[in-house]
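Apart from one protein chain that is not included, each protein chain of the complex appears where it belongs.
Take a look at chain A:
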Amino acid sequence: MRFIDEYRDLKLVQAYVEKIHEITTREWTIMEICGGQTHTIIKYGIDEMLPDKINIVHGPGCPVCVTPLEIIDKAIEIASTPGVIFCSFGDMLRVPGSKKDLFTVKSEGADVRIVYSPLDAVKIAIKNPDKKVVFFAIGFETTAPANAMAVWRAKELGLKNFFVLVSHVRVPPAMITILESPWNMINGFIAAGHVCTVMGYEEYEPIAKKYKVPIVVTGFEPVDILQGIFMLIKQLEEGRYEVENQYTRSVRREGNIPAKQLIFKVFEIADMKWRGIGLIPQSGFKLKKEFEEFDAEKVFSTVADINTEESQICISGYVLQGVKKPSDCPAFGTLCTPLNPLGAPMVSSEGACAAYYNYGRLKT
């Protein structure tokens, strides 16, 4: 495939691995933010190729994993309501709520549908005027423009039967939470290329400066990741802490301005709960007042009483903050597997635990 195979080139990969080995003189702990990058690292065995001195920890960038249990329970309640068509990205269906998952709700007769784009849910609403169509609008800044566009379109079309259950999170406040944690050991960040394609990286510059951590905005293919790691280690070895952009074919400093404008037309910044981490101030988006009529939590008022506590067994909170690795969990691979996940990072293929389980089981 053009524009993909080039970034999976064996010679380039080997060249970067060699260069990383050459320049690494000390122990460094680095975190890749995004679940898509975790996936690439484990899928291609990149962690195995790096010097022992480099410790990679996997950050909280899997949207499925950080969506709080409470929201899943709300989704299940709404999906079970007669007359509802509940639309979601595929991998949310298997995330366990406190009692069941959306697959189970579907098997009980609820109309739960996998969509690839929020705009497909809008189309379903147009085709089914007698049903309430609810889209599960989750994700980081990456999915925010598309989700905002769906709400915007619904308003333009005057749809009265389209709603969104919003659980949107933002990367920079999560990075600050990790850096301010008493256990913090992160020396540098591989920032998520897709999030930055939308948002740019201006907002990362004050973080790099204040906490003296280098940040490299990085893509998702093996060569991208290795180049990003090389740039990050180079900064660390040279004592620099700047924001650099490896993913220049997609990311500009200011980001995608029309996409950002659309996000802030529909959403406003709000405090948000993260599964396993808790409440992080200013770390999410919620619908603005003028779009309230599309808010599923307001329309299905019974969900307001749902307040679910997280499971006590699963260490996903520590995993998502990079304090522990999936294999540190006593339940990993035994009590907790992709077939029977205790925590969200085992559910999505982007989750750190699932990536470890699927691709690296032999190492444990």
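As a convention for this text, a contact is a pair of C-beta atoms (placed from the backbone, for glycine too) under 8 Å apart; a residue touches a chain by one contact, two chains touch by 3 or more; residues count from 1.
Note that contacts and distances are computed from a predicted model.
Participant: UniProt name of the unshown chain, from "ATP synthase subunit a", "Spore maturation protein", "Hydrogenase expression/formation protein HypE" or "Peptide/nickel transport system permease protein"?
Facilitator: Per the UniProt record, that chain is "Hydrogenase expression/formation protein HypE".
Participant: One chain isn't shown here. Among A:E18, A:E108, A:E237 or A:D328, which residue touches it?
Facilitator: A:E108
Participant: Touching the left-out chain: which of A:R8, A:H21 or A:K53?
Facilitator: If we include the chain that is not displayed, A:R8 is the one touching it.
Participant: Which listed residue, A:I33, A:I54, A:L93 or A:M231, touches the chain dropped from view?
Facilitator: Here the residue in touch with the unshown chain is A:L93.
Participant: Identify the residues of chain A touching the omitted chain, counting contacts across the whole complex.
Facilitator: These residues touch the chain not displayed: 1, 4, 8-10, 13-14, 36, 39, 42-46, 48-49, 63-64, 89-94, 103-104, 106-108, 114, 116, 138-140, 142-143, 194, 222, 337-340, 348-350, 357-362.
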